[in-house]
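We show some of the complex, not the whole, and keep each chain where it was.
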Amino acid sequence: MNRGIPIIDKERCKGCGLCIVNCPKDILAKTSDVNDQGAYYTVCTDESLCIACGACALMCPDAAIEINKLVEAV
Amino acid sequence: MSVKTIPMYKRPESLSDVRTHYCAGCGHGIIHKLIAEVLDELELREKTIVIAPVGCSVLIYNYLEVDGLEAAHGRAPAVATGIKRARPEMLVISYQGDGDLLAIGTGETVHAANRGEDISVIFVNNAIYGMTGGQLAPTTLVGQKTLTSPAGRNSADVGFPIRACEMLDTLEAPAYIERTSVHNPGAIRKTKKAIFKALKYQKEGRGYSFVEILSMCPTNWGVQPPEAADWVKSDMVPWYPLKKFRDRPADEDADKEKAS
Amino acid sequence: MSEKVLMKGNEALAEAAVIAGCRHYFAYPITPQNEIPAYMSRRMPEVGGTFLQAESELAAISMVLGAAAGGVRAMTSSSSPGISLKQEGISYIAGSELPCVLVNIMRGGPGLGAIAGAQGDYFQATRGGGNGDYRTIVLAPGSAQELADFTIEAFDLADEYRMPVMILADGYIGQMSEPVVLPKPSGKSFEKPWALTGAKGRKKNIICSMKLIPDTALEEHNLRLQEKYDLITEKVHRVDTYMTDDADWLVVAYGTSARIARKAVDRLRGEGIKAGLFRPLTLWPFPEKELFEVGSKVQKILTVEMSLGQMVEDVKLTMNGEVEVDFHGRAGGAVPALDDIIERINGYERENHTHVQAS
Amino acid sequence: MTEELIIAGFGGQGVLLTGKLLCVAAMRQGKQVSHIPSYGAEMRGGTANCSVVISDEEIASPVIEKPSIVIALNGPSVAKFEPRVRPGGLLIWNSSLVKNPPTRKDLVLVSLDATDLSLSEGTERAANMAAIGALLKLKPGIVSVDAVEAALDEVISARNRKHNPVNLRILHAGFEKTHKVDAA
């Protein structure tokens, strides 16, 4: 199992979209809502599909994304 | 079977907990983050001095949790030389843009490299003057439109974009020279490795290291960030090949291994 | 007591810097101060210091900025055109409040000019040839001995006030060999908690001249600098006076000009004419209080410079119309002639005499 | 008459153009005008704003300490400029984007869903036009609607002039949606 949860800090996000276009699972998307800075921030549309590849986090210029990996507890 | 979540990617501790002033999708942010990660990994945060250039990254000292110093436009390598000679135990990073490093600072760039000054230069090549609103840079591509080349860079009039790595590679002293990019996750991973090497070599006192990073300036290129990343790949990389030009420490280590 | 040695001014200065604990010297060659880098290139390795010939004056001043930020005593030296190139860097150092010592062994200008000694960079040194509201303390030695002594003091002043201190001397002072007794270290020491030594066990230190946030940051910074400058103006002024107590005629001069003026005073006194010499040793702050005190008692002031009139403005500003201020200058490397100064003052005497007779 | 306006928003909202448009219109009506962009911090991103003075007298400083009118096209602009409007002044704010409405009691606060009005014409970039409409309704003394219409052709480069009809429609929508208010 390779699964994870992208945690996006809405207020840090500037809405650049770099995470969106680089997510292999296409589960990130811009909101039509703006955050306090006036940016259309990004959210994850389906966390269950996340494979914890880290592409979004790597790409994010504002370090707005952290990834939690889901591992089987023994 | 129960499931546990463990943090796989966290904001690095060397990165300050503040918003940057950068535009959405700016490459500087990515590169700052990578430096912070490497500082965490090498446990160098408390021994590092970052030199801010004059350019969009002029406030870098607000974003990294290390001691920070400002250089005049183009003079960062000389400032780095001064403080490294005064504090040889510190890790000194000269972070510079293309206008800073290759236009006004050409002399300082070449001579710090030529002395083999024990510093690391992180060179963010975004093919434009970001901070001042998008003028022609020494690295602007032929045909690229900028505020001061409204008809596109005319090579017959102002020549071709300068390739910093190739130029510095003609000098004897540098220990490490590599060009990378941040246009996609794969490129970013390589960039992080390059920064890691550069700082590690400096930590080991092996001399001058230089990492050129192709980066996006969506604002002054007048495109959206994803397009900007594509343009790096489609237009910049062909002129600026991503390549390791020199890795003397690695060669030396390999030689030693062979010998033993 | 140390022994007298015959030393070239430039070398006396260099050795004094070593005595003051300077271990970081960066410079680019230029006549007439080449003995300083030459000396340092031999001496620094002996004392475990750094001598580095920079690729340019711009690099040299930037290296000084870097080293100073590291908390060490750093120095650079140059001559007129080279100092022009350093203006941006000096302005940055002033804005960043870093201590360092700058040496200008002046030559004739403008432009490339010629290499004979001159005093044409007074404005640049005292008014800030770089951008923005800032000052550097400027010391004006008049002999090889003073080049050495003032260098010790320059480092202390720089550390005390966290600012660049300039030693300003014409080429003759730097080139001349004279007997020198090398000075002792001052023994003063200065804490530098602001220095960049790694953010370990403390918050990170940041040293910069840009003040962006909030919008009022730069003005506040300027006002703080101004307070410091006001404090210095109050506390740092050095002068040397000679035969001023009963003087009718006062010569104001520094450097080589003052040496000749002093001789002129001797000669005039020999002829029974009451001349005196006021020699400012700090050019910024200009010793206004001291000059006004002396100057307001004389009949006329003659400012003598190896330029076409720069310090004379400070003399006029000081006297503020109280006493007439005259000027005698030579330019382009020429040295004022003893006879010319004497003749000027004789002229005043004659005129005075006529007036007295007429009235 | 002297009005000191600050127009603020983020880059791409046409803040500078708005100011220029008002200036040209007023200049053609014989007024004294000045326009200066904010360039207070040599940095990128964040809010953009410009200061416009329109007056019957010679203009002293183009820099405005306490504006008589503020047009705030996004949230950060409200946060930044609401405190600076002079008592009794006018604050027009873009309710489409601003989440925390202004609260001062000593101002005339006028909300306008400027971005929505713009979007309804198929563009998100012309909220400024709606705001101008509102301003013209509320402060007819500054400059006439006709003058602004004429200025639009003068200010917009030939290449972009094709958008002018849309711009005008949005301007008029803003004008219509806004109702005269009395001073605070």
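Labels for the chains are A, B, C and D, by order of writing; each one numbers its residues from 1.
Just so we're on the same page, contacts are C-beta pairs under 8 Å (C-beta built on N, C-alpha and C of every residue); 3 or more make two chains touch, one makes a residue touch a chain.
Owing to the predicted nature of the structure, the values given are computational and were not obtained by experimental measurement.
S.K.: Determine the copy number of each chain kind in the entire structure file and write them next to their labels.
M.R.: Number of copies per chain kind in the whole complex: A x2, B x2, C x2, D x2.
In the analysis below, only the chains that are shown with their structure count from here on.
S.K.: Counting C-beta pairs in contact, does A-D beat A-B or the other way around?
M.R.: A-B
S.K.: Mind checking the centre-to-centre distance between subunit A and subunit C? Centres are C-alpha means, answer in whole Å.
M.R.: Roughly 61 Å, centre to centre.
S.K.: Using CA atom averages as chain centres, what separation in Å is found between subunit C and subunit D?
M.R.: The computed centroid separation for subunit C versus subunit D comes out at 55 Å.
S.K.: State, to the nearest whole Å, the distance from the C-alpha centre of subunit A to the C-alpha centre of subunit B.
M.R.: 26
S.K.: Quick check: what residues of subunit C touch more than one other chain, meaning two or more?
M.R.: Touching at least two other chains: 210, 212.
S.K.: Pull out every residue in subunit D that's touching 2 or more other chains.
M.R.: In subunit D, residues 41-43, 45 touch at least two other chains, as defined above.
S.K.: Which subunit D residues qualify as touching subunit A in the complex?
M.R.: 10, 45, 74-76, 97, 99
S.K.: List the residues on subunit B that touch subunit A in their complex, please.
M.R.: 1-12, 15, 19-20, 22-30, 33, 184-185, 188-189, 218, 224-226, 229
S.K.: Applying the document's contact rule, which stretches of subunit C touch subunit B when the two form their complex?
M.R.: 24, 26, 50, 52, 54-56, 58-60, 62-72, 74, 88-89, 92, 96, 196-201, 204-210, 212
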